[in-house]
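A single protein chain has been removed from this complex, and every other one stays in its place.
Chain nomenclature is as follows: A and B, assigned in order of appearance, with residue numbering initiated at 1 for each chain independently.
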Amino acid sequence: MRSRLRLLLLLAILAVVLYPLFWMVGTSVKSPQEIVNNIGLVPREFTPGNFTDGWHKFDVGFGRFFLNSAMVAVLAVLGNTISCLLAAYALGRLRFRLRKVWFAVMIGTLLLPGHVLIIPQYILFRTLGWVGGDWPYLPLVVPHFLATEAFFVFLMVQFMRGIPRELDEAAKIDGASPYAIFQHVILPLSRPALVTTAIFSFIWTWNDFFRQLVYLSELQDYTAPVALTLFIDSTSESSVGPMFAMSLLSLVPVFLFFVAFQRMLVEGINTSGLKG
Amino acid sequence: MYPDKAPPTDVRTTRRHGTATRRRLLAAALVVPLALGAAACGGDDESSDPNKPVELSIFWWGAEGRATLTEKALELYHQKHPNVTFKKTWQANQGYFDKLATLTAGGNAPDLFQIDDNYIAEYAGRNVTLDLTSYAGDGRLDMSKFPPGLKEYGTVDGKLAGVAFGENTQGLVYDKTLLDKFKLPAPKTGMSWDDYISWAENVSKTAKVPGTQDASAVYQAYWVWLRQRGKDLYKGKELGFDEQDVTAWFELWKGARERGATPTPDVIHEGNATDISKQLVVTGKAATSWVWANQMPELKKNTKDELGVVAYPGDPKAQWARASMYFSVFRGSPNKDQAVDVLNFLANDPEAGKILGTDRGLPSNLEVRQVVADSVTDPSMKQTIAVQNELGKTFGPAPAVPLKGHSKVRSELIRVAEEVQFGRQTPAQGAAAFVAAAKAAIGQG
Partner (left out) sequence: MTTVRTAQSRIEPVRPGPADRQGPRRRRHSENLPGYVFLSPWLLGLLAITAIPMMLSLYLSFTDYDILTPLSEVNWVGWDNYRRMFTSDPSYWHAVQVTVTFALVAVPLKLAAALAVALLLNRAIRGIGLFRGLFYLPSLLGGSVALAIVWRSMFSRDGSFNSFLAFFGIEGAPWVNDPRFALETLMVLAIWQFGAPMVIFLAGLKQVPAELYEAASVDGAGTWSQFRNVTLPMLSPVIFFNLVLETIHGFQGFTAAFVLSNGTGGPVDSTLMYTLDLYIKGFVELNMGYASAMAWVFLLTIGLITVVLFRTGRFWVHYSDAEEH
């Protein structure tokens, strides 16, 4: 009875939460005139052509944009999980000189609004020769391998502090070095934090618009979010229907990524926790 | 701008200097390597060999249609000059100027870039754009077939900062289907503002659709209206109007709102977005919208109704041939001459003109314009050309290119006009606020 109630409650919340997405689906099969004039949920005339139009709208097929996005996102996932975990272990678990200072600096880097960093960063990356090279994704990928996203470092520090310290202490008494403790204690127990980091890294990189816009200049290098904005030039033509169709399609990879990875959150309950 | 002009009475100035120097040194240590790195990439390397391979970067905003046409025209140039290739970047207008500014800051601006009224004075004033005067003087850039107003329109502080790539003018677009359905007359070029508002009131009553979008936030309508009063938006480096003008303008539209000639303020706000697809005439929330005449074909795509276009109310002589956008050359480009040659080709070559069509506005070169007019088949494009030619007969002299800070003036007009529309300020209060904000925006003391 209670689980039924819970299910009903979930479904009710879900209906409200997902309504805007239903609306998107409706709009993705509306004709141009209807998009402007009919803001209801259901289209009067069904226009599935938006999907093929959108896919083939540009000289480069949309599949290419998805691949570019996937590549950048996967590299970001790799970079963030590895580099942030290392930093988080140091800041959260080890005792060394200036640790608290570095922790404060790390939090501090979260606080500056990103817009004032865009230009200094661009100048920096250009000085380093990363901009507009044969592989234009360098400025989008390399920072992830250097743990520049303090969000994830902080996230992992918080999770690590949930791992009982007795585990390290016991290992230490057995003569384990900090490296061994990292490998045998922390790494296996950090699964939920790693999975969370992977999910967010993937999704946020997939959705990141402005940085990708600035650093990518050739159509065949564009990522999905940059390509999506090509549909609508508010001063001239706008292809809202195809844009909605492609926006929906671009949700699919991230959605699948999420559903696949969140499973590991569930598994975490068996493999992590107190068994060690 | 607010450069180093702290009031002379400021005692801190002297005290500040000691620490300032130290700080400056510190900062220089940080900045100089970066600045050098950025600058080193923009060196001059004008070789005399006309056949050496050259890659020109070109950047514009627009939709996919414009991209196809522009790429075709550039391909034509490449065929005629096989040593010249192009690195083409295009995107929608969202984020365009953010990216252009960022590239410029990195010393990495494209050789050729599209620009508009909002920013041409900003870029020219900071010497980002190449002064094309000498090119125009010796014929490497031929602007002799341009209407005089359009040629001067790209001039900022005596320097030719950009080449006008398309002419447009203000157009009042109306929903012909709707008016016909209720047997209502169409608005006419030359009708007075009061007649127009009465007409709109009548439309609202008969058709149950607001007769007109409220134009109080529409800068180009305000501009035309000012010119009809013998004023202007800018005069030299100052505002060309005063508080009384703004008050009268806001009062005019307050009256229109009270008579029911316009939609409610929230709907007016929707239409104040510059997006074509948000214009009330296509969303069916008003019978007319204030746009640019060359936007007709794109408006048409968003509605099933038939649309018509006339001049803004009042004396049509107040309207002028406006450059819808420009192309400029980056001053730091290593291939300036070649870049100018490309502009010259795109603007004057009849074949290129035929390819580009009226996508950016009517071609600036009058001969090319004739060629395009003869070859165009799209009915709404035909209509646009006809209307603009018609309006062109009465065009008054073009005003100077808008000042630095123009985009801020525009956004302030929208903000203040909406304050008045929502009834949060009286027209007089709004006028005072707008004049103060506009003066600050253009740096007028």
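The definition used in the following text is that a residue touches a chain if its C-beta (ideal position, glycine included) is under 8 Å from a C-beta of that chain, and two chains touch if they have at least 3 such contacts.
Remember, predicted model here, so these are calculated numbers, not experimental data.
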#### Entry: Selected residue (touches chain absent from view) among A:P48, A:G63, A:G108 or A:G129
A:G108
#### Entry: Among A:V72, A:V131, A:A147 or A:L216, the residue in touch with the chain that has been omitted
A:A147
### Message
If I consider the whole complex, including the chain that's not displayed, which of A:V29, A:V72, A:I199 or A:L213 touches that chain?
### Response
A:I199
## Note on the structure
Note that chain A touches the absent chain at residues 3, 6, 9-10, 13-14, 17-21, 23-24, 27, 39-41, 82-84, 86-87, 89-97, 99, 102, 105-113, 115-117, 119-121, 123-124, 142-143, 145-148, 151, 153-155, 158-167, 169-171, 177-179, 182, 185, 192-193, 195-196, 199-200, 203-204, 207, 209, 225, 228-229, 231-232, 240, 243-244, 247, 251, 254-255, 258-259, 262-263, 265-266, 268-269, 272-276
#### Entry: Missing-chain contacts mapped onto chain B
1-4, 6, 12, 16, 20, 23-24, 26-27, 30-32, 34-36, 38-39, 94, 97-98, 101-102, 104-105, 107, 122-123, 126, 128, 264-267, 269-270, 273, 275, 405, 407-408, 411, 414-415, 418-419, 422, 424, 437, 441
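Just so it is clear, only the chains that are shown with their structure count from here on.
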### Query
How many angstrom between the C-alpha centroids of chain B and chain A?
37
### Task
Please name which positions on chain A make contact with chain B in the complex.
32-33, 35-37, 57-58, 118-120, 122-124, 126-127, 131-132, 209-210, 213-214, 217-219, 226, 229-240
## Note on the structure
In their shared complex, chain A is touched by residues of chain B numbered 33-35, 37-38, 41, 57, 59, 61-67, 87, 89-95, 98-99, 101-103, 105-108, 273-278, 282-284, 295, 298, 301-304, 359
